[in-house]
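Each chain you see keeps its place in the complex, though not every chain is here.
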Amino acid sequence: MSDFFGDLKPLRFDPEGEDLGFRHYNPDEIVMGKRMEDHLRFAVAYWHSFAFEGGDPFGGRTFDRPWFGEDMDAARRKADVAFEMFDLLNVPFFCFHDADIRPEGANFSESLRNFEEIVDIFERKMETSKTRLLWGTANLFSNRRFMAGAATNPDPDVFAWSAATVKACLDATHRLKGANYVLWGGREGYETLLNTDMGREREHAGRFLCMVVDHARKIGFDGTILIEPKPQEPTKHQYDYDVATIYGFLKDFGLEKEVKLNIEQGHAILAGHSFEHELALARELGVLGSIDMNRNDYQSGWDTDQFPNNVPETALAYYEILRDGGFTTGGTNFDARLRRQSLDPEDLISSHAGAMDICARGFKAAARMLEDDALEAPRRERYAGWDTPEAQAMLLSDLDSISERVISEGIDPQPRSGRQEVLENIVNRYV
Amino acid sequence: MSDFFGDLKPLRFDPEGEDLGFRHYNPDEIVMGKRMEDHLRFAVAYWHSFAFEGGDPFGGRTFDRPWFGEDMDAARRKADVAFEMFDLLNVPFFCFHDADIRPEGANFSESLRNFEEIVDIFERKMETSKTRLLWGTANLFSNRRFMAGAATNPDPDVFAWSAATVKACLDATHRLKGANYVLWGGREGYETLLNTDMGREREHAGRFLCMVVDHARKIGFDGTILIEPKPQEPTKHQYDYDVATIYGFLKDFGLEKEVKLNIEQGHAILAGHSFEHELALARELGVLGSIDMNRNDYQSGWDTDQFPNNVPETALAYYEILRDGGFTTGGTNFDARLRRQSLDPEDLISSHAGAMDICARGFKAAARMLEDDALEAPRRERYAGWDTPEAQAMLLSDLDSISERVISEGIDPQPRSGRQEVLENIVNRYV
């Protein structure tokens, strides 16, 4: 037992409590027939919680953690503290990249050995911990070898390195019984079109993804393969721009049934969308998988990865997820990092606890809205005209016949109120 | 002959001239084996040039045109002035919506009669004018009946009205030998997700587009059907967000070979992309059709539709088009409106003349870059590693075999300079 968290006690549901605890998140509360823990499926992100040092583009490390260091001892200390935090938070899941959990070795093989040793440690810890793996992933963006892309690098050796890395991470995820495997293409994009063969890079990205899907099948991984959209940053343009873009890409490679999406609020915002838009679109396209529930500052043009703190926003997000039937393999990951001035161990706990409460409040509001049919009844009513046989027949007809009917029947459509403010008021009764 | 343009004379190529004329655009100059006029295929937009009254969200009409009015006489005067302007500018093409050219009638049939009468007038004028039709389109956004969408309206009667309208516009485009037909879905989107059935609306949009393609075939229209992307405005979210989004939509309805895109610089900017990105992506996806060469102010968050005025930017745009082999049915439309303070007839001529010169300068620079292999040689060299049989074999292999090779061969990729600034310098030798 490290003493990093001092005398902090495991957090409990205590709606009136003054200490660190959950005021709204009650894992065992039954909502829509299921425990909240099983609905929300919270996950801690290893990288932001344990590997982020507090740097930003204009400043270096601010955090002072006993596990910082580039050797295996440090990695082991980090793993100890991580599982202690999972216990304190009573969180059912975590997520990791290879690079978060092990030091880089002198070459691929050494890095792999380091990685596997820590995965062994995870495996042992998970025998006694309640915390399972929501997803694993590979960091194909931090090291300078990836500066011009991973699967889309002009150098085939980088493609090879990336493929070998994903194999290792996917194998480890499978071993740890991960529910999903995520790909985030942070360097799959370009800094300038002037040196980029976008068509060729797209082909390579497609082939790479096919290989990943094939490998998952081959090893018997029955979790979900997820892509995480983000429009830009670090690159000027990232190929996995948003939900709609990835959908077209998946269609091109015949993968729209094989691969789903891990959607992050902050990335939706950077792409010019609301979070609920991206979720709703993914649902309609059949590719809604999992979420990163970390917000972006609305006045910042870069990825701020902040913990969620706005109940009306989380309610609208969970509403779209509940309309999809709720998570299956997916869950609620906090791809959120402490502000770099939040130096204390308590900040790490408090930030997660607050986020879990915010999600719980939003989730419960969403569930009640859905159970009450509060939004769905008016929505159905608005489109009711399309439920007639005539309307359906028109959809299957042609311009000539429709045009004749418009003229012969003197069709003259009359607008009806869209009632946006009324519907917003309805939502506000629930949040 | 109206006297709107007073004693303005037809513009001519006069590189040293002080009067209104072209300093750079020489229609007959041969570039890459073709006349510039045939490369650039400039078009005047009827709506902005003749129907825009100078209003904005905080103010009404500023322009005072002798053809303003809501009757057929006004529409005829407008047509007269339009063709006079086409002659003055020596412009090979124009574009129009139904609503620009005719007054709205009391019902569909009357609007249609008005429309067809003006189309007759166009047909007669085009017998003697050199100016042809680049594309026709239907205005399915201004009238209040479209406030909740056209093909995606909750009311099937609006779908019907829209279908009948597109039939009329497509028929007219065919009659006038239009080279393309454009669909811009200004109201195909939503103001709030709360009242929107996005899945249903997407299905209706898809069926609508299929009907349009079918009708084009049926009447023997051999021009190109084009969709114009725009992310938002007037709606909060428009379904035809950007090139990548439309591509996924076309794939879903099996139309990616039938339909191409009309890409506007301003809309690319609003979607978070550079214009050249959208053009390059469309080219790689095989859907690059035509362009609206009007810029957006980089500091404004709405569609400013300004005439182009930056040669380095137009050069990069035409470079992507030339890499696609140049326009086939497409062309360079100026979907640009005068600033609302630019009240004078001369402003209308001068703005177009300046835009044509800017395009000509950019185009010639692009052609020289391509002929000199100035960017393509370094691009090929950057990806040369992929041209080996080994690299190609790897693309067809699997994660296991690649991983084995990485380990056994001790692969250790070394970064090479991306040379962005050097390439930017190269471009600047041409512009």
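As written, the chains take the letters A and B, and residue 1 is the first residue of each chain.
Keep this in mind: a contact is a pair of C-beta atoms (placed from the backbone, for glycine too) under 8 Å apart; a residue touches a chain by one contact, two chains touch by 3 or more.
Model, not experiment: these values are computed from the prediction.
Chemist: Given 2 shown copies, how many make up the whole thing?
Modeler: 4
Here is the rule we go by: only the chains that are shown with their structure count from here on.
Chemist: Considering chain A as a copy of chain B, what rotation angle in degrees (nearest 5) results from a C-alpha superposition of the former onto the latter?
Modeler: 180
Chemist: Calculate how many whole Å lie between the centre of chain A and the centre of chain B, each centre taken as the average of the chain's C-alpha atoms.
Modeler: Roughly 36 Å, centre to centre.
Chemist: Touching residues of chain A toward chain B in the complex: what are they?
Modeler: 107-109, 112, 144-145, 147-148, 153-161, 163-164, 166-168, 170, 191-200, 202, 204, 207, 211-212, 214-215, 218, 231-232, 237, 241-242, 244-245, 247-249, 251-252, 271-274, 276-277, 280-281, 283-284, 316, 375, 378-379, 382-383, 385-386, 388, 390-391, 394-400, 402-403, 405-407, 410-416, 418-420, 423-424, 427
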